[in-house]
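One structure coming up, written as structure tokens, with questions to follow.
Removed from the display is one protein chain of the complex; every other protein chain stays in position.
A and B label the chains in the order they appear, each numbered from 1.
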Amino acid sequence: MSRLRSDRVLSFVLNAAALLCGALVLGIVLFLSIEAAPTIFSGKISAFFTDEKWQPGSERDPQFGIFSMLLASVLITLLAAILAVPVGICGAIFRVFYAPESLAKWQDRFLELLAGIPSVIFGFWGLSVIVPFINRYHPPGQSLLAAGIVLALMILPTIALTTKSALTAISPSLMAGAAALGLSRPAQILQVAIPTARKGIAAGCALGLGRAIGETMAVVMVCGNIAQIPHSVFDPVRPVTSTIALEMGYATAEHKSYLYAAGLVLVLMTALFLLVRIRKGASQW
Amino acid sequence: MAEESALIEVKNLSINYDDFAALRDVHLTIQKGNITALVGPSGCGKSSFLQSLNRLTDLIPGCQTTGEMILGGKNILSPGCDVLSLRRKVGMVFQKPNPFPQSIRRNFEIPLREHGFSKLETTDRMEDSLKRVGLWNEVSNRLSRSAANLSGGQQQRLCIARALALDPEVILFDEPCSALDPHASGVVEDLISSLRGSVTVVIVTHNLAQARRIADHLAVFWVRGGSGTIVETGATDALFTSATDPDAKSYLTGIRG
Partner (left out) sequence: MVRSKRNGDLYFGIICGLAALCGIGPLLWIVYDLVKLGAGRISPGFFTDAVRESGRAGGIAPVLHSTFLIVLCCLGAAIPPGLGVAFYLTENGENRFRKWLRASVDLLATIPSIVFGLFGMAFFCRFLGLGFSILSGGLTLACMILPVLIRTTVAAVEALPDHLRSSATALGLTKTTILLRVLLPGATPGIVIGITIGTARALSETAALIFTSGYATRTPDSLLDSGRSISVHIYDLAMNIPNGAQGASASALVLLIALLLINFLTNFFSELWLKNLHSSK
């Protein structure tokens, strides 16, 4: 009898934990929405897209145009993708098809360590190395480019490691078949291995880019934080995440609810990348 | 039986995996246009032998080949041999069908374009070889769909067609029917049989009845002193009725193996 009771207690505890976890996700969305309510439900959300500028502090004419910041988030992520995706994939190709076993092991180690470096250290390093470097040729240095480079370094290990696992998962008999047809190694890789592993690679890129668009610390320190539409990669920009990080500390009332609404927008954008990964069948567990 | 003229001359071949001698002192003459079947129990080096014929052994770390394999006056095993054009001349079909998981058309385009054929030639050759393996009617209206959706037997015929498209002198088959159901297996067997005369075929099979049906020549592999070797070769019929090697004899008559 008491043995059955213990089973009932257990199942109660497990159910409670599961409910708590499910509630957490809803709760996050709920609390963000409550805080953002003054903008969402008063219909002022349109200001996000109609206002030209972002000048929340101005007393006479506060403006909440988020467009330039959304654009900055997207551009930074795009730039990081342009830099990191080819490099990550090529690095993984080297790891799987060219590197001797001993070297390959070291490459994995290094990538894992690079993946473990906190974003705040990436940001700090970018600020003290990348920014001065760009500044020498194209002042001010804090720029779209700097943010793109730092983010690219951050997501590189993710892309390289997922591509590696996708490539090593290819059946050896497929590659033997390609070799038996007299394909050169580059042709075997580019025309057979990569297309075969494309789903896994795409999922890895979506994982990396989803993280990139939500990244705050690595970006806020190097992007320059000027809310404007950039004309070149050397212009300073201000993505959504930086705005929240920089202004949340002092924002009040209306301003604050706009920041919470911006947070909701971020959740939506990262959820999109999650959707891509689910579509690629990469989040089955 | 087709006319007899040696195409490949294997002399004193040995294959090592690191320290392990998988194959030792193999001598074999492969006749042009004939079907040569390699038989023998598992682990006696048949696949290793087959793979060394188009240097797929290069892909295996620690695998070393010594000896000579002369094809067209050149030694296949010499370091100077151009493996890419060798593999074009010596195609291979594996036990498990391994079409590229891309469209049927791409399965032909990838090798053919790589070997310098134009788009037009590629289309022609694809059609010809698909017809040759009897697959054309089944797939002509779905060439841009994935080859992975075909049945096992169709996939294997596609792989044979893909190898044929390059106009090889030799095609190596490593147990091509053992992953297929009996019907598909019969279709593929007939197909291989139909290649006699136009292509030289070397086939590994565990199915002695099949070897007897399709092979002109037989080479029996056996493990001797820890390493595989060929213990007897000869015309198929002669070997099945009067093998001299006791192991080969008992194997072929179904007593052992």
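Side notes on the structure shown:
Note that in this section contacts are C-beta pairs under 8 Å (C-beta built on N, C-alpha and C of every residue); 3 or more make two chains touch, one makes a residue touch a chain.
Every value quoted in this text rests on a predicted model; they were computed, and no experiment measured them.
From the set A:P56, A:G141, A:P157 or A:P236, the residue in touch with the chain omitted from the display is A:P157, counting the whole complex.
Within the set A:W54, A:F234 or A:Y260, the residue that contacts the chain not displayed is A:Y260. Within the set A:L10, A:I82, A:A169 or A:I229, the residue that contacts the chain not displayed is A:L10.
Residues of chain A that touch the chain left out of view are 3-4, 6-7, 9-11, 13-18, 20-22, 24-25, 27-28, 31-32, 34-35, 86-91, 93-95, 97-99, 106-107, 110-114, 116-125, 127-129, 153, 156-157, 160, 184-186, 189, 210, 213-217, 220-221, 241, 244-245, 248-249, 259-260, 263, 266-267, 270-271, 273-274, 278, 283, 285.
Following the convention adopted for this analysis, only the chains that are shown with their structure count from here on.
As a whole-number value, the distance joining the C-alpha centres of chain A and chain B reads 49 Å. Interface residues of chain A facing chain B in the complex, by the touch rule stated above, are 101, 171, 173-184, 187, 191-192, 195-196. For chain B in complex with chain A, the residues that touch the partner chain are 54, 56, 59, 61, 83-88, 91-92, 94, 96, 98-102, 110-111, 114-115, 159, 162-163, 166.
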